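Just one protein chain is left out here, and the rest sit where they should.
This part shows chain A:
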Amino acid sequence: MENHFPIRRMMDENGNIINSEYEEKINEKLVKEFYRHMIRTRTFDRKSISLQRQGRIGTYAPYEGQEASQVGTAAALGESDWMFPTYRDHGAAMTFGHSLRNILLFWNGRNEGCVPPEGKKIFPPGIPIATQIPHAAGAAFAERKKGTANAAIAYFGDGATSEGDFHEGLNFASVFKAPVVFFNQNNQYAISVPIEKQMKTKTIAQKALAYDIPGIRIDGNDVFIVYFETLKALERARKGEGPTLIEAVTWRYGAHTTADDPSKYRDQSESTNRRQEYDPILRLERWMKNTGVFDEKWVQAAEEEAAAEIDEAVAEMEAFPPADPAAIFDHVFAEPTWQIKQQKEEYLKLIGGGRK
């Protein structure tokens, strides 16, 4: 089955174009956008881990190594499309326009962080595995019923494809030709369980066969192929041709979350090797150097700009007003029931009023 679903790439690990399919669509502006966003997402990820270590945010799920998959897909989305990320996809969410402060607030235990900027259809991160897949199918089906050209993208990992909701969501979308892209980041580990223990199939893309939808397998560390294949799947969706399953083969360098140690379940030298060989940012950098687009000063400015933006977001997160206990009660229903009213009143009285 692996032969039927070869890993498609546009560039090799040295940044050379080996597949000219979309080559003419590459331009300097696009490349710089990809690079800038990958730097920005990586800086954010590293900063977040450090904030967690210092006790300034809670448990955090890092994505370093998966930046090409997240940036490439988010860059392919249209302004009015829907995004259904998981807890490891805030790189995609921030590229699509989520507020950095809010993402940090989410990781600091605040549901204010789940509120997307006005007009951005970004769902809160999926926490239970695969449950966002039927949501994306439903939201996309709704767009089709309204007659718009909007689409949805659902993110999920390799382990999610073992869940019932993955299959139910793909089947639903396939039956109703919902305009949705199912974007799998196969980082080859579900916490500690490697893919060969997760599934007998050699690819995830082949699972599309069961739903009679296109299934493609791509190099998730090649931002070009991620971007162009996502764009193609979105165009297909917009034309009413239904969903696509994309398997982006990638690797997370670090832990599942800041609460686990990957060296306990795998040889981390693999992460070191992959970082040298296949790192998504290094590969794009090599392409830029090969084609003469690389500009040291521009890169430095992009890095500084990202660091400054993230520092500002951290400052905003830390200056955010403390949790208002009234908020626990205020968003359960549109109108609170008597139980909630009574509990709120009694609790606020006990603590001497609301937020100080």
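Miscellaneous remarks
The working rule: contacts are C-beta pairs under 8 Å (C-beta built on N, C-alpha and C of every residue); 3 or more make two chains touch, one makes a residue touch a chain; residues count from 1.
Methods note: contacts and distances are computed from a predicted model.
Taking the options "Diguanylate cyclase (GGDEF)-like protein", "2-oxoisovalerate dehydrogenase", "Iron-sulfur cluster-binding protein" or "sn-glycerol-3-phosphate transport system permease protein UgpA" in turn, only "2-oxoisovalerate dehydrogenase" matches the UniProt protein name of the chain that is not displayed.
The chain not shown here is touched by just one of A:G15, A:P134 or A:P262, and that residue is A:P134. Set against the missing chain, the residues A:P85, A:P116 or A:G157 yield one that touches it, A:P116.
The chain not displayed touches chain A at residues 82, 111-112, 114-116, 123-124, 127-128, 131, 133-143, 145-146, 152, 164-165, 168-169, 171-172, 175, 327, 330-334, 337-339.
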